[in-house]
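With one protein chain removed, the remaining protein chains of the complex are shown where they sit.
By written order: A and B. Residues from 1 in each chain.
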Amino acid sequence: MDFEYFTQLFLGGLTRGSIYALIALGYTMVYGIIELINFAHGEIYMIGAFTGLIISSVLTMMGMPTLAVIVLAGMAAIIYSCSYGYTIEKIAYKPLRNAPRLSALISAIGMSLFLQNYVLLAQTSDFLPFPSLVPNFAFWEPYSHIISSAELMILLTTLIVMILLTLLIKFTKIGKAMRATSQDKVMASLLGINVDQVISATFVVGSATAAIGGILIASHIGQINFYMGFIAGIKAFVAAVLGGIGSIPGAVLGSFVLGWTESFFTGYISSDYEDVFAFIFLVVILIFRPSGILGRSQAQKV
Amino acid sequence: MKPILEVQNMTMDFGGLRAIDSVDLSIEKGQIVALIGPNGAGKTTFFNCITGIYTPTSGDIYIYPRGKEERLNGLKPNIVTKKGLARTFQNIRLFTSMTVLENVMIGCHAITKAGIMGAIFRGAATKAEERLIVKKSYGILEKIGLEKYVDELAINLPYGAQRRLEIARALATDPFLLLLDEPAAGMNPQETMELDELILKIRNREGISILLIEHDMKLVMSLSEKIYVVDYGKKIAEGTPEEIRNNPVVIKAYLGEEIDE
Partner (left out) sequence: MTAQNEIKKSILASLWFMFLTFPIMVIKVNTVTNSIEWRWHNMAIVGIGAFFLSMLWRYLLKRKEEGRKKDQSDGLSIVQRLLHERRFALPGLMIIGIFTLLFPHIFSMYQTNIMISALIFVVLGLGLNIVIGLAGLLVLGYAAFFAVGAYSYALLNLHYGIGFWIALPIGGIFAALFGILLGYPVLRLRGDYLAIVTLGFGEIIRLVLENWNEFSFGPSGIKNIPKPGFFGIEMSMHTTTIYIFYIVVVLVIFTIFVINRLKNSRIGRAWVALKDDEIASQAMGIDKAKTKLRAFALGATWAGMAGVVFASKTTFINPASFTLWESVIILCTVVLGGMGSIAGVIAGALLLILLPEYMRDFGQFRMITFGAVLILMMIFRPGGMIEDVRKTYKFEK
């Protein structure tokens, strides 16, 4: 076996997995709190990428230095994604909090459809080229045949985001409130936790990580379009389920497993059915271990 | 007399929490038995284990249809119902988008059999079965005193009536044992009195045995022939209402520690 090829695939899978993880976190956190598959989550990621592209183009044309463009465009993407996440929850999910689950799910699908077509109509249906934001670092040159500096950047960013998120959830007040709410919403509100606020915060945090994922992948692949959120969203969802939906470490683990499996599958076997693969994977997991790798199987309280 | 239901050494764990800890219980034909205990003692969980909604971690549940022993562990809820155990839910679970009559008609599901083809062609057998279901369901509603609501949506019923509809629905499955989870919760004294009569009527007229979870002690004491008391998942006492009333362990469990000194 060719070891270098293997390493490449391994690292490629790791990169893919990182991106999935950034999106999967949003799914899993929202699901953990309101038990809803936020279908529109992939669209938030897409909007993050679009905002990043638009703002960075404007700033570049205004003649700003590259570093400033990266920082400002990144911040704009995060801020906008968070705002969209917040607004989506208020419009499409909050009025349905006591409605049957089916209603909220259909509303979520409607939101996804709406946002995709909103960007399609307001911007374009074509693929837009996305500038490579990460330069090729000189110091990394010797290793760049194994993993490019852009990929390295993705890995590092994911790592930092994970650490920050863990700190947020473990130690901050809102993080503790999130954990309490996901355990028992009624109890949490009796204890004086503002559940509405916690839910909004969850959407905002999930959207922020999705936006980071959106920019990273867009600059890595080099192009974006309005449909990019859909398939990435589905795959991230698969990763979240694989790890055990509702579990944050699970989402990360599931994302890496999915990333590696896809990478090795397309590298060694065939790339024709790359997108089908995630779905088959999902079906298999759901049949044999519906609670995922790290999820606890929970009996529904009756 | 032989029991109709026997639970031996049943234990149920949720992760680290032992909600039921090796409990025994048995019910004889035509008996009204009560299961009482403080909040969170594990009473509802006990019902869920017996009716197949949870599979107990260990222990055995037996029933004795026609003298033959049958083990219920691990059977699906619908199979348990078919075998003759019917239940109500503490947090009312009616079919909210259906009418009152339809709710009871659903109870007849297990004892009827029309399938897709039957429904489409609606032959004589299916028609007869449909008529039977409607007639039987209406009869049950009359017996329970809900006939004036037949065509109402279940969700629009007053609270006490909803609780009674749960009983009606369970009766439609033709059970030999009826499991009632806090049927008097949220009822006013008048309604509770009527419920008392209703439960007696069900037992006396049709010989259905009843296992009752209830916090209303007056109701429990007046109805039951035997009482089991659980606390923190453990059985702490069993006996007649008289015995239970005077059992110091039970009094302590209910009133807490402060009574000691």
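Observations on the structure shown:
Rule of thumb we're sticking to: a residue touches a chain if its C-beta (ideal position, glycine included) is under 8 Å from a C-beta of that chain, and two chains touch if they have at least 3 such contacts.
Every value quoted in this text rests on a predicted model; they were computed, and no experiment measured them.
Of the candidate positions A:Leu121, A:Leu156, A:Met187 or A:Ile269, contact with the unshown chain belongs to A:Leu121. Within the complete assembly, A:Leu53 is the residue of A:Leu9, A:Leu25, A:Leu53 or A:Ile70 that touches the hidden chain.
From the options B:Thr96, B:Asn188 or B:Asn246, the residue with contact to the unseen chain in the full assembly is B:Thr96. Of the listed residues B:Gly15, B:Gly67 or B:Gly115, the one in contact with the hidden chain in the full complex is B:Gly115. Residues touching the missing chain, restricted to subunit B, are 51-53, 76-78, 81-82, 86-87, 89, 93-99, 101-102, 105-107, 109-116, 118-120, 122, 126, 129-130, 133-135, 138, 150-153, 156, 169-170, 172-173 (touch as defined at the top). Listed here are the subunit A residues that touch the chain not shown: 35-37, 47, 50-51, 53-55, 57-58, 61, 76, 80, 83-84, 87, 91-92, 95-96, 99-107, 109-123, 128-129, 234, 237-238, 241, 272-273, 275-276, 278-280, 282-283, 286-287, 290, 300, 302.
The rule is simple: only the chains that are shown with their structure count from here on.
Subunit A and subunit B have CA centres that are 46 Å apart.
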